[in-house]
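Single-structure report; data block below.
As you look at this complex, bear in mind that one protein chain is not there, while each of the others sits in place.
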Amino acid sequence: MSEPTVLKVRPQEGEYAWTFGGAPPIARIRPGTVLDLYTEDCFGGRVRSEKDLVSRVCAFPFLNPQTGPFHIEGAEPGDTVAVHFVSVEPARDWAASTTVPLFGALTSTHATASLQEPLPERVWMWQLDRERRTCRFSAHDSDFAVDLPMDPMHGTVGVAPAGLEVRSALVPDAHGGNMDTPEMRAGVTCFLGVNVDGALLSLGDGHARQGEGETCGVAVECAMNTVVIVELLKGVTTPWPRLESDTHIISTGSARPLEDAFRIAQADLVDWLHRDYGLSRLDAYQFVTQTAESPLANVCDANYTCVARLRKEWLPTGTAHRDLHRRLRASARLLT
Amino acid sequence: MSEPTVLKVRPQEGEYAWTFGGAPPIARIRPGTVLDLYTEDCFGGRVRSEKDLVSRVCAFPFLNPQTGPFHIEGAEPGDTVAVHFVSVEPARDWAASTTVPLFGALTSTHATASLQEPLPERVWMWQLDRERRTCRFSAHDSDFAVDLPMDPMHGTVGVAPAGLEVRSALVPDAHGGNMDTPEMRAGVTCFLGVNVDGALLSLGDGHARQGEGETCGVAVECAMNTVVIVELLKGVTTPWPRLESDTHIISTGSARPLEDAFRIAQADLVDWLHRDYGLSRLDAYQFVTQTAESPLANVCDANYTCVARLRKEWLPTGTAHRDLHRRLRASARLLT
Amino acid sequence: MSEPTVLKVRPQEGEYAWTFGGAPPIARIRPGTVLDLYTEDCFGGRVRSEKDLVSRVCAFPFLNPQTGPFHIEGAEPGDTVAVHFVSVEPARDWAASTTVPLFGALTSTHATASLQEPLPERVWMWQLDRERRTCRFSAHDSDFAVDLPMDPMHGTVGVAPAGLEVRSALVPDAHGGNMDTPEMRAGVTCFLGVNVDGALLSLGDGHARQGEGETCGVAVECAMNTVVIVELLKGVTTPWPRLESDTHIISTGSARPLEDAFRIAQADLVDWLHRDYGLSRLDAYQFVTQTAESPLANVCDANYTCVARLRKEWLPTGTAHRDLHRRLRASARLLT
Partner (left out) sequence: MSEPTVLKVRPQEGEYAWTFGGAPPIARIRPGTVLDLYTEDCFGGRVRSEKDLVSRVCAFPFLNPQTGPFHIEGAEPGDTVAVHFVSVEPARDWAASTTVPLFGALTSTHATASLQEPLPERVWMWQLDRERRTCRFSAHDSDFAVDLPMDPMHGTVGVAPAGLEVRSALVPDAHGGNMDTPEMRAGVTCFLGVNVDGALLSLGDGHARQGEGETCGVAVECAMNTVVIVELLKGVTTPWPRLESDTHIISTGSARPLEDAFRIAQADLVDWLHRDYGLSRLDAYQFVTQTAESPLANVCDANYTCVARLRKEWLPTGTAHRDLHRRLRASARLLT
């Protein structure tokens, strides 16, 4: 066994991508490459105090900077890229969250249009204690503060979309993108169907933590130092992003209305049980009905994202994605 | 301290209610009463083998039989009824699940109308091992079988609705009803706003277990022996059903599309933190965004139900609902 | 041929119904009866000046008073009631419209919950010129005024719902109710499936005119003098309310999200073409796709309502509902 290739990427300002598809690759990598990446926060690092209102310091569409894209050699439509998260570590000892006018679940928006006044724009600065693994919330209007567990994750990971499209890094869809699920943490493998030659993988939008649904539209936004191993499954299709952890297989769906995101994720679990675990579709439908865990990911982005999880211990004999998660997990242990 | 009044109810056929509101009370009880109830399964006990297709053995609207309703003395609009689940125990060593034509999340329905053929109608009989606390799934079309943890719960608990309405026991809404959330298990207290004098509480639709979202529309349906303590909070309003466990405060919302159910539940958490825990609304919005757990309850019923949970350990100092959950929990321990 | 029975009803305060189902019939009528009715406006006549804010002068659920219900002799589940609108005439020379806090399409609501402030509450009084058939809009904040054509209609017409339910007069669903479609004008026949013995027909919520979608939630609300002929089609089922005019057959659907209301109405047209006009379902799907007119009715009520219309001149040979519309139209001409 040979040493893996490690590519370290620390982008300078002006070197980020703002879309999935449409941006030229910053590097060509072979399957098996370890990427040691810095990702900037969703604000491009511009929200640094309570005075830095997003509407003043950021300019649409320059939100959610992506580190990448990476051209994966040999990746073709009909294949699947696997991204194993070895580690996701906050790069600073602070993070920021905000309200954004006409964005979020508990406000009218440009799509759910109303004639009401927008909510006030407000910034919350969060202190991170990377040793104790906590994030400190401090209320503005009372003296409450509390340390919450850090649970670092990436809001965005994706490839170039199908259909000749280029999508904003703010959008989640079948190509991945801004799914904003807390499941995208160290220790999991994310599987993404390839739509264009080289796949054009990128990631960003680190969160020190977030709730399920990302209610106000903005998590505990944080620059990250992240290590992933990138692999390629030739001849395996993956219509919607899937994840695998040591304990669960996980499907995702991104759509509006939210019930369609649910339908996509649950139907994908049914298909997964059928293809890789040998259940008939109707048996799989029954099994999923009684066993799925269905936490929301985001209910604020251009598409909403649902996650559907099954415990591996309950599944029939079978292996998902050629047992790649187990092998990547082993490789990851060698790295750390 | 006096012994609590215990009322044991074992309804005969013909003594169930099929609606929230509209049915005469089967008993008047005082706050503090312990109800020791039998609830029939959603099929009225008529699906007993794989040959018992719902379309043959059941007749709409005679689904989801309710044990009750109970008139709670002193309950008036503007008050809140508390139902503490002391125990929820399967009454039989089997349970049933089915597909139902044009019902469920992964099929067209009477509302999400299509011109496609309905899915096949199929029954799965589940074996329950009440000692080992397991439910056995057996596939139809392969020889796979697996024992899953039993996690008994009630799909329906509710009071008469507001606005002079009578709603089918199949419907979840602001009055509770068919919310189908796995959170409704032993050890939790459910809070329901009172809409009519006496509240008219009933419950039913026991599930030996279910997944989040109840994908095919039917859980592991089971008759139950259930003990609850019923209490009354005078002068406390509860716009949407809330739950409290030892570890979480929990809001619910039921609506279509599913994002509206999410909005209701999350906005209710914001209001709860504001009213009972002293956070401003915007601080609460930020706090909920980073801490909410948002599992789906059902995405198949007449309204879809979302749950939103917060860990109590992270909350500011405060008490919900006059600390009633803690007191009922203590009372329950004396009963068992 | 005998003279039709004419029943004149001028309800006193306290004699209105506020629900579909659940209210005792105010009269028993035979099929063929002519009802000469007064209907109060949706506010119960309480909004009479710009100072009469709904939140002050009205009390939920006492909105949308219904004249009725009428028990139609011989009507049983599985039959269809036909209501032919002979005339719909404003009973006063003024009408009122308002904003209502957290109600309407361009505001957050109790279901589409947000943390924003509600819109201001405002009343617009409209002057009706019954000779010139116009309604005068006068702007509040500028000196603009314009006379618009009067197009009187009923927002609500319905029967008792199925499934043992009682629904607020504010709700549209399969039983009819608060559909708020401008199609419900003089000259049309409305067909409603019967769910309970006697059907229990009622109507109300007159509008001097409204736009399609009833955007702010409140039309030009007006008391009406309305004459209808009520007929009964034995053994004809009607799953969702249908209408027939001299020129169109018209289906309706009421649901959330709005696309489900569309699906219901369009699928009903497909079924109608199949059952009464002999097209196969797929041919009907194609035909409807190229010919349907699909104006919105309401996008503000508890369910949203879509209408789907086809021009009769383009249809295959066939007759809808035993040619009853044509016969009622002739009967109506004899009355006036």
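Descriptive notes on the structure:
In this document, chain identifiers A, B and C correspond to the written order of the chains, with residue numbering beginning at 1 in each.
The definition used in the following text is that contacts are C-beta pairs under 8 Å (C-beta built on N, C-alpha and C of every residue); 3 or more make two chains touch, one makes a residue touch a chain.
Computed from a predicted model, the values in this text were never measured in an experiment.
From the options C:D36, C:E73, C:E89 or C:E259, the residue with contact to the chain not on display is C:E259.
Only one residue in the set C:D79, C:E183, C:E214 or C:E244 touches the chain that does not appear here, and it is C:E214.
For the options A:V270, A:A297 or A:A320, the residue in contact with the chain missing from this view is A:V270.
When the omitted chain is restored, the residue from A:S87, A:T112, A:Q127 or A:S245 that touches it is A:T112. Residues of chain A that touch the chain left out of the display are 18-19, 21-22, 60-61, 110-115, 162-168, 170, 239, 253, 255-257, 260, 263-264, 266-267, 270, 281-282, 285.
For chain C, the residues touching the chain absent from view are 97, 99, 105-106, 119-120, 122, 124, 135, 137, 139-142, 144, 146, 148, 209-220, 256-259, 262-263, 266-267, 270, 278-280, 282-283, 285-296, 299, 304, 306, 308, 314, 316.
Interface residues of chain B facing the missing partner chain: 106-108, 112-119, 257.
Assume only the chains that are shown with their structure count from here on.
Across the assembly, the mean Cα position most removed from that of chain A is the one of C.
Residue numbering shows that chain A and chain C use the same positions for more than half of their mutual interface. If each chain is reduced to the centroid of its CA atoms, chain B and chain C end up 35 Å from each other. Remark: chain A and chain B have CA centroids separated by 33 Å (rounded to whole angstrom). Averaged Cα coordinates give chain A a centre that lies 48 Å from the centre of chain C.
The residues of chain A that reach two or more other chains are 106, 119, 257, listed in rising order.
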